[in-house]
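Selected chains only, in their assembly positions.
Each chain carries a letter (A, B and C) given by its place in the written order, and its residues are counted from 1.
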Amino acid sequence: MSLAGEQTGAVNECGCDGAVALAGSRSGDDRRNFVQSVDPGIRLLVCAVFCLVVVSLNSLAALSLALGIAALAVAAARQSLGTALRRMAALDGFMLMVLAMLPFSTPGEPLFSVAGLPASREGALLGTMILLKANVVVLMILALLSSMEPALLGRAMNRLRLPNKFVLLFLFTLRYIDVLGREYRRLRVAMKARGFRMRCDLHTWRSVGYLVGMLLVRSIERSERIVAAMRCRGFNGTFPALTENAPLSWRDGAFAGASVGVCLGLALVGIQ
Amino acid sequence: MSPELLRLSGVSFAYDRERPVLRGADFVLHAGERVAVTGPNGAGKTTFLHVMVGLAKPSAGTIEAFGKSRTSEGDFPEVRRRAGLLFQDADDQLFCPTVAEDVAFGPLNLGKSRAEAREITRRTLARLGLQGFEDRITYKLSGGQKRLVALAAVLAMEPEVLLLDEPTTALDTETEERMVDILNSLPQAMVIVSHDRDFLAKVANRWVRLENGALREAASA
Amino acid sequence: MAHIPDGVLSAPVLIAGAAVSLAGCGYALRRLDEERIPEVAILAAVFFVASLVHFPVGPTSVHLILNGLTGILLGWAAFPAIAVALLLQAVLFGFGGLVVLGVNIMNMAIPAVLCCYLFQAVAGNGANRQRVLWGAGLAGGLGVLLTAIMVAAVLTLSGREFFAAAKLVVVAHVPVALIEAAFSVAVIGLLSRVKPSLLGFQA
């Protein structure tokens, strides 16, 4: 149990650092590859359409093809293999269990049996397809969206005419995840220094409750200060429009065209 | 004497009634003055600056700014534009995704066009030695860089008075030197809250101490 | 578990989920004052960070969902806040798919909004501390349970073969619900003592 606690600390740390590091790994990278030179809005749109098509596929062949395309995209975006594998493995443990149950819960032609329970061919096929779809989507998100600065994702949503308030909410959230992550880690260190260990008891739960509660209180006070800072700079209830979007270039057009072709092709092969 | 910019008379303020923070504080700022404000933690230095620009409403006393008496919320937007406040924590002040957007936020709110705002941003950043920072993501800056960008955001509004709340916390010695040079190169009147006497000695020409809810003139150390 | 990956659910369920989430976010955003955006965003950030806290439960650990608490503090604004947090989790960590985002938002945000009303009904004006804590516990626990039930429901609606798994989802989340109930009591207990105005109570 205490092991889980220590591990927990590690998970937390990785978690927050992960968010920040993920965001950070790209800013310094000036060598922009082709994927990164495409307009964020187009990338977001293409990613959404591609995922939509993939989810509607129902042939193994087409899904394998899609997996190949997604893998190529990951390579083109120069995302590391390690990240890709880690993300593919990060499927919710619970969902894996759901999938593992499928062959036994789907009626059909028996394929094999475990402890007397027959596993159906149809169930196994269904499970495989779901697993493929989930991973194709994860890889495509990694290739097209995770490869951009999250703040650019805000710009992309703005380009796609998502409501201004939503985009602002997104950008503000992004900004303060970093600040709070740091505050959270400082408090965790202070708790550790006073002998705190994650255990499975009331004292642990209450303490973590206090930790999150204190984080909340400080955060609310911070948000009050932010509004004050905004007022000091002439804020009068409406945000000035975000920076205007750059005009689309031939690259964007080419990328969009090629993607539409790929999606159509997949749909032709795989939707029966 | 040079013209009077800000005047607080008998100002009282309390966040909760039992523990008043300011109790009849008086203060006058003239053009050309660079006032160092010292005082123990929790004395109300930050509150004092906030009261001056109407972010905290005093329960008693009067505030005059730029020749007019200021009482209602409607009077203060103008004060906030003309008296730029640098917050104690730069993380509170930088809320736009990129440096350029953050610095341009003020000018855009003041009705400047996009092109003008971009030009002001470029000029202000260059002045603070932050050329090329335009597209940096604000939350990835170091503590010292955040401070300088926050200062740029304040200066971009071209204020007549600067209210600086602990401008040197989170600065390494090198950036602190730069901050001293920058402040000394600026023409504005300033109120500078700080615990760092060495720093204050390099920039201030008048000293004030905030204690027990009131301000009194002090010797330079 | 609240993060359903892509590929599992059927088209009608996906469309319904997207429609509900769009409507919910749209309504909430229209009600949301621009001055309140920093506050909502910061709470969304807190919940993003807090959902990375893993709790030891017996030999394994679970992570908090916190939608009950989000609801108590944000009301309808929980919809866009949860939407932003889930979008970020999908993009930054690959948790949850893209096409199912609508369903995932719905599964967490509807319980959140219900919990807000539940908390207000139970806690009243905050004068009675016992009632505040009961409200917090109920909202915290029910937030998780309702989410689990909704996950189970969308699974079952997508295919009868998911029914067994759906039952398991609900059963497995009973302990998580209990933990979040206790946890919410601790947090709301602290807030009502330290900053009651946050809960809409008089100091």
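The definition used in the following text is that a contact is a pair of C-beta atoms (placed from the backbone, for glycine too) under 8 Å apart; a residue touches a chain by one contact, two chains touch by 3 or more.
Just so we're clear, the structure is a prediction, and the values are computed from it rather than from any experiment.
J.: Tally the chains of the entire complex by the labels shown and give it as a formula.
T.: In the complete structure file, each chain type occurs as follows: A x1, B x2, C x1.
Assume only the chains that are shown with their structure count from here on.
J.: Would you kindly tell me how far, in whole Å, the mean C-alpha position of chain C lies from that of chain A?
T.: Averaging C-alpha atoms per chain gives centres 18 Å apart.
J.: Please tell me the distance, in whole Å, between the geometric centres of chain A and chain B computed from their C-alpha atoms.
T.: So the centroids are 39 Å from each other.
J.: Going through chain B residue by residue, note those that touch at least 2 other chains and give them in order.
T.: Answer for chain B, listing residues that touch two or more other chains: 95.
J.: What parts of chain A, by residue number, touch at least two of the other chains?
T.: Correct list: 23, 171-172, 174-175, 179, 222, 226, 230.
J.: Name, in rising order, each residue of chain B that touches chain A in their complex.
T.: That would be residues 50, 53, 55, 77, 80-81, 84-85, 87, 89, 91-98, 100-101, 104-106, 108-110, 114, 136-140, 153-154, 157 of chain B.
J.: Along chain A, where are the residues that touch chain C in the complex?
T.: So the residues of chain A in touch with chain C come to 1-2, 4-5, 7-8, 11-12, 15-16, 18-19, 22-23, 47-48, 51-52, 54-56, 87-88, 90-92, 94-95, 97-98, 101-102, 104-107, 123, 126, 129-134, 137-138, 141-142, 145-146, 150, 153, 163, 165-166, 168-177, 179-181, 184, 198-200, 202, 204-206, 208-210, 212-217, 219-220, 222-224, 226-227, 230, 237-239.
J.: Which bits of chain A are touching chain B when the two form their complex?
T.: 23-24, 27, 149, 151, 154, 171-172, 174-175, 178-179, 222, 225-226, 228-236, 240, 242-244
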